[in-house]
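Everything on this sheet refers to the single structure shown next.
Note that one protein chain is taken out, while the other chains of the complex remain in position.
Chain IDs A and B follow the sequence of writing; residue 1 opens each chain.
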Amino acid sequence: MCETNTTKPDFKVATGDRAILPEGAKTIPIYVMGKKYEVPETLTIMKAMEYAGFQFLRGAGCRGGICGACPTVYRMAGDYKLHFGLACQTVVEPEMYLAQIPFFPANRASYDIKDMSAAADAIHALYPEVFRCVACNLCTKACPMDVKVMDYIAAIKQGQIEKAARISFDCIQCGLCSSRCMGEIPQYHIAQLARRVFARYIQPQAEHLRKRAEDIEAGKYDQMLDDLSSMDKDALEKCYVEGREREPDMAEPGSWQPQETKYL
Amino acid sequence: MKISYYPGCTLKYKAKNLETAALASLDALGIEVEEMDRWNCCGAVFSLANDDLIHMVGPVRNLLRAKEQGAEAIVTLCSMCYNTLARANLLMKNDPVKRDTINRFMDDEIDYFGEVEVYHFLNLIKNEIGWEAVQEKVKTPLTDLKVASYYGCTLQRPEEVGIEPIGKFSLMNELFSTLGAEIVTFDGADKCCGSYQVMCEEIGDNNAAAKVLSAASTNGAEALVTSCPLCEFNLGKQQDALLDKGRITETLPTLYFTQLLAISLGIASEELGLELNDAQVAQLLESKKLLVAA
Partner (left out) sequence: MTLPLNPQRVSVDSISKIKELSGENIKACMQCGTCTVACPMAEEMDFFPRKVMHFSQFGMLSRMEDINSYWKCASCHSCSVRCPRGIDIAKVMESLRLLVLRTNKNYIEPSQIPKEKLKEYPGIMMVAGFRKLTS
């Protein structure tokens, strides 16, 4: 990461991931790794840092609050309290002290999902440290997605995989929970394993999905895909624009069927 | 009186039989409890160092959840949960300085001052309905069954949270007498089963458990009864290993006190969770003709 010169470029046109500034935006002071920068208000932390000259090689991903690559810890001047957020979602505030935690060295067990079962003891054996939880709740406080982390860890300890999978559903694997854990527990990796075990061994399987997967594997759609991939661009466009049957917007579920039923 | 039921982690999984038998029994006895909808591990062992308050947070969080739900008491089945919750409750009642520190640390929760009473299941049935009322509901008396009550460490010590004075084992013994069993006393009812120390040693090397089992067997017990999943693991599930290493000479079926209670209240064997016990438990109960099908 490096700093650029302080002359402000013209912001009328936004290109790529560059900051888009509203007319007459004011600047506010923020501190990145202890050093002060003046950045326009209303920017997200990520855009403010880019404005200040930092370039993200790691620690940035979807920029839409869902990939979990840009967890950030910050504190406001004069207050002891730590706050947590995603750099791509959280808007900068004056006197914010920031640090990025793009990666935390949390234990991640390797396993073959085929060797697991609906029983929780395999999860317990892979991550015995889950039993070191002291219910301090710092994990939940650190979660930028408002997941009740302590509660799903409690569920894992109790062997309740489905409960853990459901509570942790919104987890985006950013790892901030682990960074705060006095039990050194990799909460997010354990939750991911719980969701995988739940999906494979506990949740009822969708019959139509299973059948469709079988159809695909049996080659039912191979011919269609071959036909499509052998078309030239014009033919493909024609097929897409004119030849395509399309479900009407807002159609009642089950009320519409295509006339061509060969691939159903 | 609204009573919150606190299960404890192991009772939802490896010791489900301790819970299912208890809940079926409470139903049969007409005692209403409500399982807490949100709870966490109590920590199993009470923190003993003066400055170690972070380990109080787990048990206190459960107590304040009970308060939040408007409960006057919290009841547990597991001895270790009982011990930890009861001691944390005393601390919150009696130590204003530590109480303040703990309450301030949990700034995401309501304040707690030790308002909720902590009961062990045995206390609850004795106090709520009494032995006579239990006796009236007995459908399958445990006649001819010689039972040794095993309290372990945490039901009686330390004194201030003991479910009864040290050295007395009347709560369990009175319960099993009420249920028609023959009581066997032995020197070892409050001796340690080896606890978590088993993690540090080879399987079958648990001398502490061997001593408890031998003492009860020598005095003629046919069944050993406990209220702790850790005791059940050490004394019940590890018996084959103890036998293999020659630390005990005979086996002794070991089960939860709630399972015997449920049996005598006529609860179907399917609800006893016997598949989670060592196989010899079901064999013993069958040979005594104590099992009824649904």
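To be clear about the criterion, a residue touches a chain if its C-beta (ideal position, glycine included) is under 8 Å from a C-beta of that chain, and two chains touch if they have at least 3 such contacts.
Given the structure is predicted, the values throughout are model-derived calculations rather than measurements.
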{"item": "In the full complex, displayed partners of the excluded chain", "value": "A, B"}
{"item": "Selected residue (touches chain absent from view) among B:Arg157, B:Lys245 or B:Lys288", "value": "B:Arg157"}
{"item": "Contact partner of the left-out chain, one of B:Ile3, B:Met56, B:Cys78 or B:Met106", "value": "B:Cys78"}
{"item": "Full-complex contact with the absent chain, from B:Met1, B:Leu48, B:Val97 or B:Ala293", "value": "B:Leu48"}
{"item": "Candidate in contact with the missing chain, chosen from A:Asp79, A:Glu93 or A:Asp121", "value": "A:Asp121"}
{"item": "Interface with the undisplayed chain - residues on chain B", "value": "8-10, 13-15, 41, 43-52, 55, 78, 80, 153, 157-159, 166, 190-192, 194-200, 203, 207-208, 211, 228-230, 232-233, 237"}
{"item": "Residues from chain A at the interface with the omitted partner, ascending", "value": "107, 121-122, 124-126, 128-129, 131-132, 134, 157-159"}
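As a convention for this text, only the chains that are shown with their structure count from here on.
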{"item": "Centroid spacing, where centroids are CA-atom means, of chain A and chain B in whole angstrom", "value": "43"}
{"item": "Residues of chain A that touch chain B when the two form their complex", "value": "120, 131, 133-137, 140-141, 150-151, 154, 157-160, 182"}
{"item": "Parts of chain B lying in touch with chain A, wherever the complex brings them together", "value": "7, 9, 12-14, 38-41, 43, 54-55, 57-58, 61, 105-106, 108"}
